[in-house]
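Note sheet for the following structure.
Heads up, one of the protein chains got dropped from this complex, but the rest are sitting where they should.
Chains: A and B, in written order; residue numbering restarts at 1 for each.
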Amino acid sequence: METIEVIRLGVYGASILLILIGLYAVLTKKSLIKIIIGLSIIDGGIHLLLIGIGYIKDGTAPIFSPGLEGAASRMVDPVPQALVLTAIVIGFGVTAVALSLIIRLYRHHNTLKIDEIKNLKW
Amino acid sequence: MKKTIVIFILAAFGYFLAITFLAPEFESNRNRNGVKNVYLDKTVSELKTANTVTAIVVNFRGFDTLGEVTVLFLAATALGSILFKKRHHIGERTVMLPASSIVGSGAKLIFPAIILLGAYVFIHGHLTPGGGFQGGTIIATGFLLMLISYRDFSISHNILSVIESLAGILFVVFGLLGFMNGGTFLQNFMGTGVLNDLFSGGVIPIIYILVGFKVAAELTGLIYTILHEKG
Partner (left out) sequence: MSYLVYIIGFLLLVLIGAAVYAVRQRDLLYAVIATGVISLALTGLFVILQAPDVALTEAAIGVALTTIIFIITIRNTVRFEDEKDKK
């Protein structure tokens, strides 16, 4: 097998596995912090999948060095990179808000297990 | 029982994901007729920006970036209002031990270098990898290091919000200035210069520096709020 094939299969396979592992944590775990950890694992898998879609054989980073202005045909796709750049920063904001909600929930219920939080009113 | 059902559902989901992305047709179709070539051409010929990702984030998709920094601002505000607590029932505080003197001296030594690295990353955002988001987060990690090394290190929330609002207003002003000469929002209205010079790319480096200040102020405020929360 060629190098590009190994990279393609490995990166796609690993990112799909990451998404499934994260979904498993979200669906089966009882602790709220574990659920947020699962969500951040899903995040990482999706970022890796998008960057992997943009990669081409023997690609270079989409940055024009002096004297190499004509190298555009060898560059990897910059659009998913810009998308993922945005997604990582937004993901951090979402995680921070979710964790602050968890701190607030713990203050009211004194537990983080979702099956013990019966009364969801605060 | 529940775990078995979940594993079956996940296996089905994973099967469909795998046959979508691992199929040979996906590989042969994915780079056809992309918007990639248009962006790569215009970045060199019109914008004179070396880093294509910066050109997309600030210019081609600049309006999205404005929305993104707004979402980040909303996250910081929401965090502050969720964790808001009246002063008079603070409850028992977690005992915070002071950091050792090795950590303190090391943090003092490293802190200016981290701030300098962050500033370098967002000033050269149009030439090298990096930009406002990366530089802003690097600066926020520098402040985080100082906050966990010195218990009494405090940052004024007023200064942070002034920096943040000023950067946000200037972002919108530079976007509106693009309407001069009959252009569109965020269009380049300055001379573009020579590719790979520090002063090139017209309005792009200015906007990315503003984004850097805004992101650094927002993330520092967010970290400060959540770090001084005592359950």
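We take it that contacts are C-beta pairs under 8 Å (C-beta built on N, C-alpha and C of every residue); 3 or more make two chains touch, one makes a residue touch a chain.
Values in this document were obtained by computation on a predicted structure and should not be read as measured data.
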| From B:40, B:53 or B:123, residue that would touch the chain that is not displayed | B:53
| message | In the whole complex, not just what's shown, which of B:138, B:167, B:195 or B:217 touches the removed chain? | response | B:138
| message | To test your reading of the contact rule: which positions on subunit A touch the chain that is missing from view? | response | 1, 3, 6-7, 10-11, 14, 17-18, 21-22, 24-25, 29-31, 33-34, 36-38, 40-41, 44, 47-48, 51-52, 54-55, 59-63, 76, 81, 84-85, 88-89, 91-92, 95-96, 99, 102-103, 106, 111-113
| field | Residue ranges of subunit B at the interface with the undisplayed chain | value | 51, 53-54, 94, 121, 129-131, 133-134, 137-138, 140-141, 144, 148, 219, 223, 226-227, 229-231
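Criterion: only the chains that are shown with their structure count from here on.
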| note | Whole-angstrom distance, CA centroid of subunit A to CA centroid of subunit B, is 16
| request: Can you check the complex and tell me which residues of subunit A touch subunit B? | output: 8-9, 12-13, 16-17, 19-20, 23-24, 27-28, 49, 53, 56, 61-66, 69, 72, 75, 77-79, 81-82, 85-86, 89-90, 92-94, 96-97, 99-101, 103-104, 106-107
| query | What part of subunit B is in contact with subunit A in the complex they form? | reply | 2-3, 6-7, 9-10, 13-14, 17-18, 21-22, 27, 30-31, 34-37, 39-41, 43-44, 50-53, 56-57, 61, 64-65, 68, 71-72, 74-76, 78-79, 82-83, 128-129, 133, 137, 195-196, 215, 219, 222, 226, 229, 231
